[in-house]
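Only one protein chain is missing from this complex, and each of the others stays in its spot.
We call the chains A and B, going by the order they appear; numbering starts again at 1 in every chain.
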Amino acid sequence: MSAIAALGACKTYGTTPVLTDLNLRVPAGSVTAVLGPSGSGKTTLLRCIAGFERLDAGSITIGTTVVDDGRTTIHAQRRGIGYVPQNGALFPHLRVRANIGFGLRRSERTRIGELVEMLDLQSLEHRFPHELSGGQQQRVALARALAPRPSVVLLDEPFSSLDAGLRASLRWQVAQVLRNVRTTAILVTHDREEALAMADQIALLRDGRIAAIGRPRDLYNAPADEPTARFLGTANLLSAKVIAGQLYCRVPILQRRVVDLPDGAYTLMLRPEHLAITTQPGDNAARAIVAAITYQGSTSEVRLRIDDGTPTQLVVEAPGHDELTLGQRVWVRATRLGVVWPE
Amino acid sequence: MNRIIISNYRRHVIVAGTVVFVTLAGALTACGKPSSGPSNAELTLYSAQHQQTTNALVNGFTKQTGIKVNVVNGDEDATTAKIEQEGAKSPADLVYTENSPWLEQLDQKGLLAKVDASTLAAVPKQDSGASGNWVGVSARISGITYNTSKLPAAQLPQSIMDLANPAWKNRIEIAPAETDFWPVVSSVLHTYGQARTLDWLNGLKSNAASNDNVPSNETLAADISQGNTDLGVLNQYYYYRLKTEVGANAIGSQFAFFAPHDPGYVQDVSGAAVLASSKNKEAAQKFLQFLTGQPGQTILATSDSFEYPLATGVPANPQLPPLNTLAPNAVSVADLGTGEDAKALLQQAQLL
Partner (left out) sequence: MNAGHSTHSAWPPNRIVLTVLGGCVALCLTAPIAVLVVDAHDAGWPEIRTVLFRQRSYDLIANTITLTALVCIAAALVGTAAAWCLERSAVPFARLWTGVLILPMAMPDFVVGFAWHSLWPTMPPLVAAATIMTLSTYPLVFLPVAAALRRCDPALEDVARGLGTGPMATFVRVTLPSIRGAIGGGVLLAALVVISEYGAFEAVRFHTLTTEIFTEFQFEPRAAAALSIPLVLLGLVAIGIDAAIPRRQSGFRAQARTGAAGRPSLGTRAVRTLTMLAFAATVTAGVLFPVGVLFYWMHQSRRSTLPAVASLATATETTFAYSALSSAAVLLLATPVAYLSVHYPSRISLALQKSTFVPRAVPGVIVAVTLVYLSINYLYPLYETSWLVIAAYAVLFFPLGLVCVHASVGALPREFGEIARSLRRGRVYTFLAVTLPLIGPGLVAGFCLVFITATTELTSTLMLAPAGVKTLATQFWAFQTESSYGAAAPYALVIVAVAVLPGALLGVWFDRRPRTSHPGWRTGDLPIAAPQATTSVAAASDRFAEPMP
């Protein structure tokens, strides 16, 4: 396992800059998810690290070796990376065993058995790729990438072509495998749930650079700015003021003592699960009307319209067994302090 | 399994390699060898004569002298063009054409070597080139080949000029691209002048309608025999050769001459020459001698060629009317020239 570092990476296609001065550090042995909207350059970054593309400027280091410094590069063959593309790209004319063993020398063929074991492919060894389901193909693709014991594994949206139920279980399985083999992994995805579930570190890619990086928990609960917050989940934004060490929210759902913030105007960000709905009025509860309910099984996503003459809306996560009706008058309050940003 | 991959890979290499190797090996051995210069015991003959004629003669020559002859067949206009294009680099030693104009053309371009005097003496003087650079070997006469059931002998046209009359509309086919026809045109031109000849050609074109460019004389002969058309203008031997092939019972046509001295009644000469570029002139002259000597002429007379041997004292095939009973138009080899005039007129009439 090796750490990966990209410093000042720049890549332009024609006249369009795709990566601009991108800095990313991936600790050895960890799983980093690179999250971003489509067109943000995630795949390009991955391909540059893999060695299929060349940087225009900047450098990429794997372990202690500089594999690309904008002038000279090391060929993809010698970088010791495993690549799992979006659709598996299994060689259609080879069986599963042959696919997995493609990168192995004759002396290493026992490894195929290990990988078959690891990814639960026992009954599928002698099949051809077109005889496998999507999920099975992705597992074989991962096995193939892991076979030559790479120091780095790169996964390009590996689950995007699978259906939701399969995605969840495969996600868990793959995360386990990656942890067990202890390679450094970079997972590129646009699915935030995937990133939150699998990664030790999430890097948000926006406009060609890393806009935010950190642990999933930290990025989710304490994002540094609004776009980051929105990308990782639903965010409720409210104006707030700090006066003499007390935080007051314009919508009277929260009032806290905050010692380390100077007086001034702020924006308060609250996640849906940081709010609660009650049918009784109380301290620090604002009046609201239920505008929409999306039942999700264990929870419901409830959209409330604050009853104060402004068109403010809040999204609240309520327990699924709460029975609310449209147009019902309720009270809403914050149960936790989210994040506060200065204006 | 690695073994599968490796063996797949090896298998591909072996199979692909074998296929490629076998194909190339087989192909290369089957290909004709590049032409090296012929040894002293070999001649190269560019022949535009029918293969029936040439083969018989060549075999006879080789049997007598032991000299091997490589024959390259082609139409006489293509062969002439080829020799002209090859020029001094030509690998050919001899040329043998069906009609005289092409030899005259080659002679004018200085591509022929002088023929031995003894060879020239074997055939009548007017049947060889005036410059002595080519020698006549056999004669052919143009006439009418007609379908006997569609055209009774009494209705045969007396003159070739009749064929331009509207009475013959859709009853004739012509093959103007066949160079046998060009001496006929030259003969008409020599007799009547340009204007009338052009009119006559236009008349023929309109009478032949869509069959104004039959691909070959053999096809024309077959068409006449089958009754696809009433008649055509052909040299005498086509009828006889077809009769030999299909048998006297199956042939539906017959051959007849035009009226004596009619412009359509043309005797032309098939001749041969040694090329100036030949590196084997001695052996080549031997070939010409063979062609015009008794052995060669006898082969001509007795083979399926059905042409008239020119050497004095050699009788023609008994099926043919003897040469001395014939009365062709008085147009000589010299008059026929290089055939350029005929070609130009045919082009003007848009038959070519």
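Criterion: a residue touches a chain if its C-beta (ideal position, glycine included) is under 8 Å from a C-beta of that chain, and two chains touch if they have at least 3 such contacts.
Model, not experiment: these values are computed from the prediction.
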Among the options B:Pro124, B:Gly193, B:Pro215 or B:Pro321, which residue touches the chain absent from this view? B:Pro215
Which residue from B:Ala177, B:Ala259 or B:Leu323 sits in contact with the chain not drawn here? B:Ala177
Which residue numbers on subunit B touch the omitted chain? 5, 8-9, 12-13, 16, 20, 23-24, 26-28, 30-35, 44, 51-52, 55, 70-73, 75, 77-78, 80-82, 85-86, 89, 91, 177, 179, 210-211, 213-216, 218-219, 221-223, 226, 228, 241-242, 244-246, 304, 343, 347, 350, 352
Take the complete complex as the reference. Which residues in subunit A touch the chain that isn't displayed? 13-14, 18, 37-39, 43-44, 50-54, 73, 75-79, 81-83, 85, 87-93, 102-103, 128-130, 144-145, 147-148, 160, 190-191
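In the analysis below, only the chains that are shown with their structure count from here on.
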Quick one: subunit A and subunit B, Cα centre-to-centre, how many Å? 87
